[in-house]
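Yeah, one chain of the complex is gone here, protein chain that is, but the others are all in their spots.
Chain naming follows the written order as A and B, and within any one chain the residues start at number 1.
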Amino acid sequence: MNVELVLEALREAFPTEALEPRAVPVDETFVPLPPDCVHPAVRILIERFGLRHLSTITGEDTGSEIVLLYHLWHGRGLTLRAVLPRDGAHIATLTDLIPGAAFYEREVSEMLGVTFDGHPDPGTLLLPDNWDGEPPLRQQRGGVQ
Amino acid sequence: MSRMTIPIGPQHPALKEPVSFLLTVEGERIVESALRIGYVHRGLERILQNRNYVQNVHVAERVCGICSHAHTTAYCQGVEALLGLDVSPRALYLRTLLCELERIHSHLLWVGVLAEHIGFTTIFMYAWRDREIALDIMEELSGGRVAHAVNVIGGVRIDVSQAQVHAILARLDELERQIGTFLDVIRHERTFQARTRGVGHLSAEQVRRYCVVGPVARASGVDVDMRRDAPYAAYDRLSFQVITADEGDVWARAMVRALETVESLHMCRQLLIGLPDGAPSLFKKGHSDGAPSLFKKGHSDGALAARAPRRVPPGEAVSRCEAPRGELIYYIRSDGSDRPARIKIRTPTLTTLMTLPDQLRDIHTADVPAVLAGVDLCIACADR
Partner (left out) sequence: MISEENVLELTSILFAILIFPGFGFLFVCALGFQWIDRWVVAHLQGRIGPPWFQPLADFIKLMAKEDMLPIGAHERACALLPMVSLAAVLTVALYVPVGGHVVGAFEGDLIVVLVLLSLPAVAYFLAGWLSASVFSVVGGSRALLQYFAYEVPFLMALSGPAILSGSWSISRIAALQSQTVWMVLVQPVGFLLAFVGLIGKLKRSPFDIPKAKSEIGAGPLTEFSGRKLALWHLSLHTKTVVGIFLLVDVFLGGSGGSPTIWGALTFGAKSLLILLALSVAGVLYARLRIDQLTHVGWRVLAPLALLQILFVIWIGA
């Protein structure tokens, strides 16, 4: 995958966004995007570059916001980074483009309380059916000294 | 014909780990299936946030029993990237050697499990007996059969002497002869073929849609292997083949894994024969040839493990590794303290789990164990 060509295509598609890619070990490029640009960006990557492999979706609660990382791979790593507000976090689902995103989105949704609009089979993945507590990975750092 | 619901799991003789399939059956055919995981979810990602980087090596090792070394490899690589540490060539070779030995033992375990599930107990017994050879080698190298604790941040904690190298090479020869038996059975034995050919078929398109990785993907013709495509550890210095097949059924997966075991054997030989010299190790002042003695403060350049600081500077790293079941990815974010801010693990079994509803549709009930065994589920990995 030629990272330069990909970045150029993304800049073309989203001229109003200032895309500031940065290199991340090991051989990965992080591209920040607004949340509603993630779905169209992935569509461009699939249609123009044949990039279809989504390794996983990482979610993190930094205390002030929720960060979603879409780790894609096509010979080299490309990660799309979207930032969501802590309250009412929601983003369009990728399952219509990449069905393999289903489990990853379910896990992020149950662990961080993010809603993926249009997910065909929402529900808990790893947590018990009767879980009624806080999403476990929300910011409450405590634990072992 | 009326429908019946057969529960496979969470406890079932066909399953090694708890996972639940509710199969709706009409006669002897399955109409639909519902999958439920999470029975061994231990909240490890949360635990990893609450411990420091050194403790996390041991936590990462316990994500899974069979692919423990792959997890610590991916984790240590990520942290080493964040620290900007250079790992010595000898340490990389030893790390890779354990990776390949683990692949051998995992694939042999799997051959046995598949055989047991289709009623071929003899091959199960033979496979697990031969797996003992690989386990004995790993025990001699590291002191543990499945939990090796070989990786440390900055390198490895073991060393191997010339005498040990020769002994291990002899045993690898023995193992290669035994693996020849399995290859014969998989290729020629008629009842094995009757139970595995055409069962659990996945097309290359389905594999790409679900982002499947590992031998399951390679058996459907999708040529992807992190060892060749994103080389890590010592893989850029090894010559090996990536095995693929076209049939996409359980038989193809058996062939792919069996041939991969042979490739791993060849790689182990390359690693042992081409082991670079190590300078005085961290563990024993002066000699590079002896077995590790009691821990002593010593040199760190060229040593088997570079000194790693406790605090990791802020940054992010994405580390990929080819576990026995496929691509294993670790995302690590550090915030400058001695504990990681976020570690995300995605294990290969999660991808193959997504294909199971497709594979279990419209098949014989009797093919269910073969299908489940064919995807080599490691639920502890998937649940974390």
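Keep this in mind: a contact is a pair of C-beta atoms (placed from the backbone, for glycine too) under 8 Å apart; a residue touches a chain by one contact, two chains touch by 3 or more.
Predicted model only: the values in this text are computed from it and were never measured.
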What are the shown chains that the omitted chain is in contact with?
-> B
Which one touches the absent chain: B:Arg129, B:Arg187 or B:Arg361?
-> B:Arg129
Selected residue (touches chain absent from view) among B:Phe21, B:Phe120, B:Tyr210 or B:Tyr330 | B:Phe120
List the chain B residues touching the unshown chain?
-> 4-7, 12-14, 25, 28, 115-122, 125-126, 129, 189, 191-192, 194-195, 364-369
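Operating definition for what follows: only the chains that are shown with their structure count from here on.
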Mean-CA-position distance for chain B and chain A (Å) | 26
Please name which positions on chain A make contact with chain B in the complex.
-> 24-28, 30, 52-56, 58-60, 62, 69, 71, 73, 75-77, 79, 98-104, 111, 124-128, 136-137, 141-144
Which positions of chain B touch chain A when the two form their complex?
-> 37-38, 41, 43, 45-47, 49-51, 77-78, 81-82, 208-212, 224, 229-230, 232, 315-320, 327, 329, 331, 333, 341-342, 344, 346, 350-351, 353-354, 383-384
